[in-house]
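Removed: one protein chain of the complex. Kept in place: all other protein chains.
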Amino acid sequence: MFRKILVANRGEIAIRVMRTCREMGIRSVAIYSEADRTALHPQMADEAYLIGPAPATESYLDFKRVLDAAKKSGAEAIHPGYGFLAENADFVRAVQEADLVFVGPPAQAMQAMGSKTEARRLMKSAGVPIIPGTQQALASTSKAKEAAAKIGYPVLLKAALGGGGKGMRIVEKEEDIERAFSAAAREAKGAFGDDNIYLEKLLPGPRHIEFQILADKHGHVIHLGERECSIQRRHQKVIEETPSVALTPELRRDMGNAAVKAAKACGYVNAGTVECMLDANGNYYFLEMNTRLQVEHPVTEMVTGIDLVKWQLRIAAGEKLTLKQEHIAPRGHAIEARIYAEDVTSGFLPATGFVNFLRVPSGPGIREDSGIAEGSEISRHYDPMISKLVAWGETRDEAVRRLARALREYRIAGVPTTIPFCLFVIEHPRFSSGDFDTRLVDEELHREFMEVPANPEIERSVAAALALAVKQNGSRTNNQRMKTESSTSGWKWSGRRDGIEK
Amino acid sequence: MFRKILVANRGEIAIRVMRTCREMGIRSVAIYSEADRTALHPQMADEAYLIGPAPATESYLDFKRVLDAAKKSGAEAIHPGYGFLAENADFVRAVQEADLVFVGPPAQAMQAMGSKTEARRLMKSAGVPIIPGTQQALASTSKAKEAAAKIGYPVLLKAALGGGGKGMRIVEKEEDIERAFSAAAREAKGAFGDDNIYLEKLLPGPRHIEFQILADKHGHVIHLGERECSIQRRHQKVIEETPSVALTPELRRDMGNAAVKAAKACGYVNAGTVECMLDANGNYYFLEMNTRLQVEHPVTEMVTGIDLVKWQLRIAAGEKLTLKQEHIAPRGHAIEARIYAEDVTSGFLPATGFVNFLRVPSGPGIREDSGIAEGSEISRHYDPMISKLVAWGETRDEAVRRLARALREYRIAGVPTTIPFCLFVIEHPRFSSGDFDTRLVDEELHREFMEVPANPEIERSVAAALALAVKQNGSRTNNQRMKTESSTSGWKWSGRRDGIEK
Amino acid sequence: MKKDIYYVRMKDREFKVAFEKDGVFIDGVPLPAELVPTAHKAFVKARIHDQILAFPIDQNDEEVRFLFSGREYIAQVEDERQRTLHSLESAGEETGAGVTIKAPMPGLVVKVEVNVGDSIERGQGIAVVEAMKMENEVRAQGGGIVKDIRVKDGQAVEKGEVLVVIE
Partner (left out) sequence: MKKDIYYVRMKDREFKVAFEKDGVFIDGVPLPAELVPTAHKAFVKARIHDQILAFPIDQNDEEVRFLFSGREYIAQVEDERQRTLHSLESAGEETGAGVTIKAPMPGLVVKVEVNVGDSIERGQGIAVVEAMKMENEVRAQGGGIVKDIRVKDGQAVEKGEVLVVIE
């Protein structure tokens, strides 16, 4: 096993990886940008290196700086987390050229799956069902129109190298395709450095179901069951759970086998996720493979009891996957809420600021994977997801009630969060019924959430409490205090002998 | 099911019970003393009633005040937590006379088991093995000497109504018995209002193993496996885990059956714990039955997946125990560290003060059942246990490493805690080996802990960090700030219309 | 002594909280209420009737914003003096010309989608602002004629910066 690894990420996922490292007796190395000097993840590591300025392109995305830090620290392997360099095949090659181990799949598998179009070709030949559409990037708007006409509207334009809903546009009718095409291409270029766009039939009301894969270097591949991720807001997952109420044991077995087949088809190694669409008739289609640890991996960990990061590290170190498919026995139900620093009342706009107060929930069945602490800055430079709150229960109902209880316990000030929205969703009868698909949030819940009626009795109490506070503290409490104290003006660089931040 | 229950307790256990209430859609009512006006548990409840001054005898232990609050709030049942009124059969009767439901066993069962001497008689006749000793209280020191001479030294003097190590004294030789007897009686009188003392043979190097019981009102009794509680400091549990490395499947089955037999023998209902001593030869003896929820119940919850408080409430409401013995399938390993506000470097003296800073660990496999928040006061009036940190792992090793990781993450200031000692214990080779008994801490680890060698490299870094902080902040940071702000001088009672606190 | 009165507005409801010698009154109804001291100035803790409410707040000159029991609240709190001042101010405001469309968050203007002189409708897209690698369309909250465009494509904007003025 490795003695030291570098975690090429920030926030909650960096901390989550470091926790497993510590439990395995592996020293962890953090990297951080100038904007993250006061962040939590460098504190949680055994070593931490400042690698560059705030923009990710000059820090977390910069191969050379990341590799320099790895070399300086003596790390033997690099865990990429998700996002940033996690699905960059060139980076995988650079890591290997530097004689380091990349904790993830081989560059080849990553590249094959990273290109949605190539992945579709590969899956088709392996016999895994794919959504009707093009298996090539669209050279022009007119090609897009042609393909769309062939499979029929509505269609989905997608970035060939995309993910996370970026570079994606739904097109309902031909006259919208031009505008959507250029917008998707522009967003794709910005997010992935590539503006190739392809097209798929838009499935009416699909569910988003994904399977967790583990594959070792010795040809063993298993799946750890599914995750239901249909609760999405503008293609961004909001709530994830496992098991999915939509799968029968037979369908689970079939889809699981297909997922294993998909992983084998591309020579996959390490942890990965096969995303599928499931239509109302129980037909499933390969959507894409995420060649990394997934944001929502904790729900799988909570029902299987398996630490996925531990297996990522073991597999990267060449160990055999001793888990057998028949040993995977999920227990109970797990559900995750993604907590973003977003202003839900103004249309989910990303929020920035300082976390002036924080008290997180805990107790039976609750796991919090957080990237922040009181005093943390939420900057505009990075993803606004600040924490993941996960609940386990014997039944779906118990898990959901626990999550709701924990969301209510959350105390945070300084930035608005998606907590109210997550709570609204999981307590909605449509969610409880299990009868929903990927359209639920955008088409129903979002609007309903905006119109939640007031609760006069609670508001009366809250109003009285506020009046008392304002009466005592004056009409303005000083929330600016923290900003001033945390500002960089307080910095005094006295160490001049360390090289990496020059 | 109840619509509203009163939780007649404070701190972590009150909060833990309230969490399950919230998850079950039951409104919870807190009671609090004047010393607990700023405490966390009243905030966590749906309603909260001030019931009296700081001394427990005038608040948490006062039947009338507790019952008045219950009536005023319209609660239908009372959950006693542990400690305070949890094992007071007179209180159980008073609750019933007030037409409320007591969440716990019937008064009769509680009384039978509350008297250690009567419990011993009962177990003996039910065929459950008991430790050699008296089955009657000792009328005098001379009677004690007589009995001790008969079974041979060393002996253990124990309060007939005792528990938690209070009112207990080991006596090695006859000349010490007089002093020990009066000390035990005095402590018993103070803690339990009864100075009856009995005597048992002191087993050489026993393990403390206990079984969790659930029994409904319809005659169904099951056990949920054992907890290993041999890691004790002066008879106070420090670390608890499940399963115990000392039990074979056969022994577990036998002891489990004996525990069920014990519960049936006294007509037990609700959650309870049968404590046993296990000697080096695999012989086990009934020690006592705790007729309430146990501090360490979370380890059982984590391996079985069962919410014990939920079942307590269901059983109290008359529901049938639908769990069958054969359905109880523990998974993995769980371990709990009790975190006390105690000054470990000065011999574990209880500490008081304000929690000036708090950041608690979380992440994979960690559950924190805490009774405090930043700003909380640890007063001299109540038990100094502030939190329980619990870890689950696929294996014992994984659970222990997770707990160690989480203990290292804990950030707290304002009061010293037992965190360093818990960490020392679980990382000690004797603990890892599993080869230990109840003497381990008192005879070996406590002394070793006091002599832990310095770690010059870490100390160098820490010293540099401190010097930087002192240089910037001056030689004294203002820790007094919080005390002043939280002092009762800030209180303004403006509500004159509520009756209960008059 | 002048009565201590505070007006708390949340969404479309307003509560009048009066502190009098014999207690706290909300909309004229007595309500047992007291503050519980906390170490954190922005952490409100109060006993209201038989409940202890505790929530941290974000307060600025215009509003108090907070999360309580999983719900978000935005409130305006005024005492009597402030209320009088504000009513005087808003009386004068009517004469102000034009509606401004502001950047809802800090980011980069990707594209301004209107030109001066365009007639636009409520809900129409005005500009695309990129933040956190996502494009967000800024829409008109009301209709009118575009009078002034204050930003151009590629420009970085702060939250609240005026993008376009509509009349």
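Think of it as A, B and C in the order they're written, each chain with its own count starting at 1.
Rule of thumb we're sticking to: a contact is a pair of C-beta atoms (placed from the backbone, for glycine too) under 8 Å apart; a residue touches a chain by one contact, two chains touch by 3 or more.
This one's a predicted model, so the numbers in the text were calculated from it and none came from an experiment.
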Given the contact rule set out at the top, which of the displayed chains would the hidden chain touch in the full complex? A, B
By the document's definition of touch, the residue of B:E12, B:E187, B:D307 or B:E398 touching the omitted chain is B:E187
Sole contact to the chain not displayed, among A:G11, A:P42 or A:P243: A:P42
Provide the residue numbers of chain B that touch the chain removed from this figure. 166, 183, 186-187, 190-191, 343-347, 349-352, 356-357, 380, 382-384, 404, 407-408, 410-414, 416-417, 419-420, 423, 454-456, 458-473, 475-479
Of the residues in chain A, which ones touch the absent chain? 30, 37-38, 42-43, 45-49, 73, 354, 356, 374-375, 481-482, 485-488, 490-498
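By definition in this document, only the chains that are shown with their structure count from here on.
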Rounded to the nearest whole Å, what is the centre-to-centre distance of chain B and chain C, using the mean of the C-alpha atoms as each centre? 48
Just curious, how far off is chain C from chain A if you go by their C-alpha centres, in Å? 31
So which stretches of chain A touch two or more other chains? 404, 408
Touching at least 2 other chains, the residues of chain C are 19, 24, 31, 33-35, 40, 43, 49, 51, 53-54
